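All protein chains but one are shown at their positions in the complex.
Right after this comes chain A.
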Amino acid sequence: MTEIPAKPLRPAEWLGGFTVLILCQLAGETLVQLLRLVLPGCVFPGPVAGMLLLLLILTRIGNRARPIIASADGLLGLLSLLFVPSAVGIMQYGDVILAWGGPLLLAVLGSTVLTLLVTVGVFLATDAWLARRRG
């Protein structure tokens, strides 16, 4: 991970950074609820709205972002841990997986490989086309 802060954060700085993350999520969730009043079927997730809000904040506050960046990097370093409770939830669907297991797993595996290949291929092809046009 790049840009690890040189010295450890003071407790108040660490808490401040984490609080900004929580408040951005809260603001994001509120914005999405407001949006739902206008567009009832809208499924835009609040945390993603919070992410866009934090990006806007980061582009504006310069050096004062250090505690936020450190808190965010700390959390992202453990991102895979946060998916464990959902992953363990698979245990409830043993019967579904057994009943439909083969086809479902094949569909998941085949579609995931295909999606990775198509996405990376289109990204690289468009990138190369742009590079040629820019000369």
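Rule of thumb we're sticking to: a residue touches a chain if its C-beta (ideal position, glycine included) is under 8 Å from a C-beta of that chain, and two chains touch if they have at least 3 such contacts; residues count from 1.
Everything that follows uses one rule, which is that contacts and distances are computed from a predicted model.
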item	value
Name per UniProt, for the chain absent here [options: "ATP-binding protein", "Transport permease protein", "Twin-arginine translocation pathway signal protein" or "Membrane protein"]	"Membrane protein"
Among A:Leu9, A:Leu35 or A:Met51, residue touching the chain not depicted	A:Met51
Touching the absent chain when the full complex is considered, from A:Leu9, A:Leu31 or A:Ile69	A:Ile69
Touching residues (missing chain, whole complex) on chain A	1-3, 18, 21-22, 24-25, 28, 41-48, 50-55, 58-59, 65, 68-69, 71-73, 75-93, 96-97, 100, 102-120, 122-127, 130
